[in-house]
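Below: one structure, written as structure tokens.
The complex appears here minus one protein chain, its other protein chains still in place.
Now for subunit A:
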Amino acid sequence: MRLISLLALLLTLPCLAHAQNADAENHNAIAGTVTAGYLTYGTAATFPPFEFVKDGSLVGFDIDLAAEVASRMHLASSPVNMEFGGLIPALIGHRIDVINSAMYLSPEREGVVDFVPYLSISSVVLVPRDSRLPVTGYDLSLCGLRVGVTLGGIEMRDADKATENCLQNKKPALIILPYPTAQNTALNLLQERTDAAFTSQFGAAVLMQEVPGRYRVAGRPFGTEGQIGLAVAKTNPELRGSLTKAVQELKKDGRLDQLIKKWHLNRGQDVSDVEESGKASDWWVTVKLTLDYLVSPPFLKGAGITLFLTTSSLIVGSLIGIILAVISGGRFGFFRLSVMIYLWLFRGTPVLLQIVFIYNVLPLLGLKLAALTSAVLALSLNEGAYMAEIARSGLDAVKPEQKTAGLALGLSPLSVFRCITAPQAFRITLPMLGNQVIGLLKSSALVSVIAVPELLLAADQAASANFRYIEALSAAAIYYLAFTSLFMLLQRYLEQSLAPGKSSSEKALHRAQAAMESVR
């Protein structure tokens, strides 16, 4: 009981945490930005040196650029870190004012958003250092090879052009393998799932610094027409105008060049000269770094958020489930139909879709919820649909005579439910509930797409800064396994304490005997 009230208290926390935001959001209409006084920008901090997480904070060329641009507009800059794929939906859903994430201009993107370009970028062909394949650069030597590119990046167009070129020369097409992030592309090259990869010249430079001796650049940089820019909603030409003005100023007064130098973007011109340095990690470094990650602030916070998401969605989902199970057992046709539609919707669509829908589509319909609230709502609604079925099956498994016997003793229907039907149903459904909780714990990782900094997002961002995937993912796995073990222990404890047990038998006997003593 005390546990439940504690969890109920936890449930109210997101309301407190976001009260400040909500207050600021009230001034939207006046200031013309999502949060008055701020230039709120979305960024996917997995792309060094442009944006990445270092020691728990966001850094990079774009992060500095945003601060500069915002200050010239008399605003403060406020980043929202999320998955790259969630950026455009967030912009369209008025979650952010600007996308500032080294986003390449492409005709497809320009169809949905407007760009303010600020930098030209070339790409390079990256191969493993010891590759024996005769790759000589962005040319016919690539024909028939497996080439990794970043999903939705300019590299995809480069790869398509290379294929065309091969086909014209009667050579086999490229086998194009798109990966979600530049880090994934690099990692898969190292693991020989691809023969070569296209990446930005800057990305390649960082890669060779962070993971020395593993990669080399084949040939010369290509595709100088590539441009990256700030993206704004097509509905917001004023903002586009003031951003363009700010960027032009930065170019004119040399501040942009300073930033380029600060982040060594100029060094990318000659990436093949980066020396091999350092040595391969041994197991001790791996263990040490994993342990460091375990106690680092982003991981602790991520673990806390994951646990919070799981428990709060479990509680809200269970309440929804129980209420629905009771309603759908009733005789009201309208309610039963509504419950059926709800179950059909939430069990029939992916959780990921539900999360993105609530966060990015509902704002278009006038309901704008904070990211954490959206995440809890989506997971709870999804959980509720499954819980309703579990609760229904549990309630159905309780013999109806048990309920009748309770009523015949003069108990109210509510007391009968609380003390007779519900406890028996709970005991029957406990193994299924255990499965649900563990499933929910893992589903919570999906909310990283809407920038909730839970455990997996923390791990992904830590790894993208230094390519230490083993360590970052191990640290996240340790947390997940610890939580799973915790829930399993809790389930076993509940099963034992609810099952007819020796201790409760003895207690009851003692009480009966004591009562008898007092009669005598």
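FYI, contacts are C-beta pairs under 8 Å (C-beta built on N, C-alpha and C of every residue); 3 or more make two chains touch, one makes a residue touch a chain; residues count from 1.
Note that in this section contacts and distances are computed from a predicted model.
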From "Amino acid ABC transporter", "ATP-binding cassette domain-containing protein", "Gliding-motility protein MglA" or "Stage V sporulation protein AD", the hidden chain's UniProt protein name: "ATP-binding cassette domain-containing protein"
For subunit A, the residues touching the chain missing from this view: 399, 401-402, 404-412, 415, 419-420, 423-424, 427, 498, 500, 504-513, 515-516, 518-519
